[in-house]
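So, subunit A:
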Amino acid sequence: MKIEEIKEVVLSIDSNASFKEDKDQRLWISVSPDKLRDVLKSLKDKGYDHLSAISGVDYPQNKKMELLYHLMHSSPRENPYLTIRTEISRDNPEIPSIFDIFAAALIYESEVFDLLGIKFVGHPTLGRLFLPEDTPKDLYPLRKDFKNNVYEVTRK
Partner candidate 1 sequence: MTTWGYARREATKRFFEKPYTIHYPFTDIKAFEGYRGRILLQLSKCVGCGLCARVCPASAIEMVADEKIKPAGKRPHFKLAECCYCALCAEYCPKGAIQLTTDYHLYGFEKEDVVEEVKTE
Partner candidate 2 sequence: MLSAIKRWSLKRSLWAFHVNTGGCNGCDIEILDAFTPRYDVERFGIRLVGSPRHADILVVTGPVNSKNVHRLLRIYEQTPEPKFVVAVGTCAATGGIFKNAYNIAHGVDKAIPVHAYVMGCPPRPEAIIDAIVALIGKIERGEVKI
């Protein structure tokens, strides 16, 4: 499935999607958040059934957060490795969850919520994954404005 075919598939769903090619057969597609689920669903039907990871990036200076979904085809030698990226606002970051399309997203999305604070609407067990349960609600360490308070311990 050459790169042009993928572009047609994505453009048919989200008209203002933009593409960036990489020299070692990688394609970066940026899509608007509300079209994300349809793009992922159609790509999964085309054979992109392996969700490698979800990366969250925080841009405090222009008030937005970015999510990158890394996808791989079931026969990866002929098809490029995809990265779908969407931007969401930073003050109340919310995006529909995709755990029903890719079951692996259950853990990746709760990790991104735990460390970056992006709420995934519809995620069944969204909660602290890595940090202890008693961490304060608004403390998200991977945000740029997180002040690095080292954990204090009361000695026995």
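The rule is short, and it goes like this: a residue touches a chain if its C-beta (ideal position, glycine included) is under 8 Å from a C-beta of that chain, and two chains touch if they have at least 3 such contacts; residues count from 1.
As a selection rule, all candidates are chains of the complex that A comes from, given by their letters.
Quick caveat: nothing in here was measured; it's all calculated off a predicted structure.
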Candidate touching subunit A in this complex, from 1 or 2: 2
Candidate 2 partner contacts - residues on subunit A that touch it in the complex: 131-132, 141, 146, 148-153, 155-156
